[in-house]
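All protein chains but one are shown at their positions in the complex.
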Amino acid sequence: MGAAELSILAKQKQTEQPLLAVRGLTKRYGRRIGCAEVSFDLFAGEVLGIVGESGSGKSTLLSCLAGHLAPDAGTVVFDTADGPRDTVRMAEAERRRLARTDWAFVHQNPRDGLRMGVSAGGNVGERLMAVGARHYGQIRAQAVDWLGRVEIAADRMDDRPSAFSGGMQQRLQIARNLVTGPRLVFMDEPTGGLDVSVQARLLDLMRGLVREMGLSAIIVTHDLAVVRLLADRLMVMQGGQVVEQGLTDQVLDDPQHAYTQLLVSSVLQV
Amino acid sequence: MIRISNLAKSFTLHNQGGAVIPVMAAASLRVAPGECVGLTGASGAGKSTLMRLIWGNYLAAGGSILVGDLDVAQAAPRDIIGLRRTTLGYVSQFLRVVPRVPTIEVVAEPLLTLGLPADQARARAASLLARLNIPERLWALSPTTFSGGEQQRVNIARGFAHAYPALLLDEPTASLDVVNREVVLNLIGEAKARGAAILGIFHDEAARARVCDRLVDVGTFTPKADA
Partner (left out) sequence: MTDQAYNFAYLDEQTKRMIRRAILKGVAVPGYQVPFASREMPMPYGWGTGGVQVTAACLVPEDRLKVIDQGADDTTNAVSIRKFFQRTAGVAVTEATTAASIIQTRHRIPETPLHEGQILVYQVPIPEPLRFLEPRETETRKMHELEEYGLMHVKLYEDIARHGTIATSYAYPVKVEGRYVMDPSPIPKFDNPKLSDSPALQLFGAGREQRIYALPPYTQVVSLDFDDHPFDPSKAAHDCDLCGAAASYLDEVIIDDQGGRMFVCSDTDFCRGRREAGHVGALGVPLAEGGM
């Protein structure tokens, strides 16, 4: 095992350029603060969890990062194929192109992220067609492959998502997002609204995909168990501010900030 | 391999009037490659706290914790993640896994994370599970349904899957029968032989005597009551 493993270790001394570098990101709603002065780096292959209760600004932050909302100040520099670019200031056409190629967004409610009137195969194929795929057979083959990877049987590919269970819809949404091989996935409460056993399956699936595809992910959730299992690093938000960030198990096992201590102690065992 | 100097730890309980509880002061310790050091001390003396400080899920209040050439007390999360992936292994007392994931995958995961091909990773996981006498019919099941002893052996298999240069072992032989205890002690011996630096907590005195080269009493790191 030695030699093969050593060469792999050597490869992991990777580039030091962060995939996403966020500085001073601020969004206000009139006088109210959405999120204030948020800064962090995310490197390739890392999973960052953002936790906080409703109204803490975590969803606002995610929207600003993903380009769904224009921040009032700050920069979000993404390491594009042409080098680092501030996505806040790039032209909308370019940002939308990123959104269908290098980025993906998994919504809490699959209905927001799927086309409910289009078959499962069509949902997965859309991103391929959006980037120029024009061979029906190949699109279909890739859709079958991806449905398989998220454990949806090939014979369901022509069914509409409305005929699927909540967990299947969520897995379909993930397949639809990952089919074009993005490098960064934004997830908004991806396991919210699912049964615990279905959540487990989804978590395992996401872990495997993150590992196999070398994905980076930013996951917003209020579920500390989810971040414990998925996230390498954790950011805790309260009132629009990041009150604590660090290694996930460090933040959960040895929280430093009063709010984090309260958050952790309020949860049954995580 | 592991060098701890002047390490301090305290907890600040913000929700209990901001009480500051110092739990460790001036802790110093070294573990050389190929050496196994056992931590001793009364229950609550801080053995597990020290392990967690080294693992990085407890934040040090002062001092340094060098594992290889990384100071865990100062390192960025990203570097600690890298350290855990390649250099530092940890067998805790409890198995914490995603429910419904097959045992063989749980054990193979550290190797898959290192980028090892899936078949090689599974082969290594299978040989460890076999050695630790986990029946093959259980490999495809999630360990969350297993007995305490079985879970502990899965945990050990996972911790020994990759040949980490440094290992933290928290009660690795607790709740094991004689046969499996022997297997684990042999695994530890082999790890020492290949040069791993091991820091462990062993309540089992016979086991401690057999694998540990030195003992360190963490009671000496407890802060003075009036400090």
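All chains are identified by letter, namely A and B, in their written order; residue positions are counted from 1 within each chain.
As a working rule, a contact is a pair of C-beta atoms (placed from the backbone, for glycine too) under 8 Å apart; a residue touches a chain by one contact, two chains touch by 3 or more.
As the structure is a computational prediction, the values presented were derived from the model and not from experiment.
Colleague: Could you tell me which displayed chains border the chain that was left out of the figure?
Modeller: Contacts of the unshown chain, counting the full complex: A.
Colleague: With the missing chain put back, one of A:Arg32, A:Arg89, A:Arg111 or A:His135 would touch it. Which one?
Modeller: A:His135
Colleague: In the complete complex, the non-displayed chain touches which residues of subunit A?
Modeller: The list for subunit A reads 92-93, 96, 100, 115, 117-119, 121-122, 125-131, 134-137, 139-140, 157-158.
We take it that only the chains that are shown with their structure count from here on.
Colleague: Round to the nearest whole Å and give the separation of the Cα centres of subunit A and subunit B.
Modeller: So the centroids are 30 Å from each other.
Colleague: Could you list, by residue number, the parts of subunit B that touch subunit A in their complex?
Modeller: Residue list for subunit B touching subunit A: 11-15, 52, 56-59, 77-78, 80-82, 85-86, 96, 98-101, 112-116, 120, 124, 162-163.
Colleague: Spell out the part of subunit A that touches subunit B in their complex, as residue ranges.
Modeller: 1-2, 4-5, 8-9, 11-12, 43, 46, 197, 200-201, 203-204, 207, 211, 228-229, 232-233, 246-247, 249-250, 252-254, 256-258, 261-262, 265
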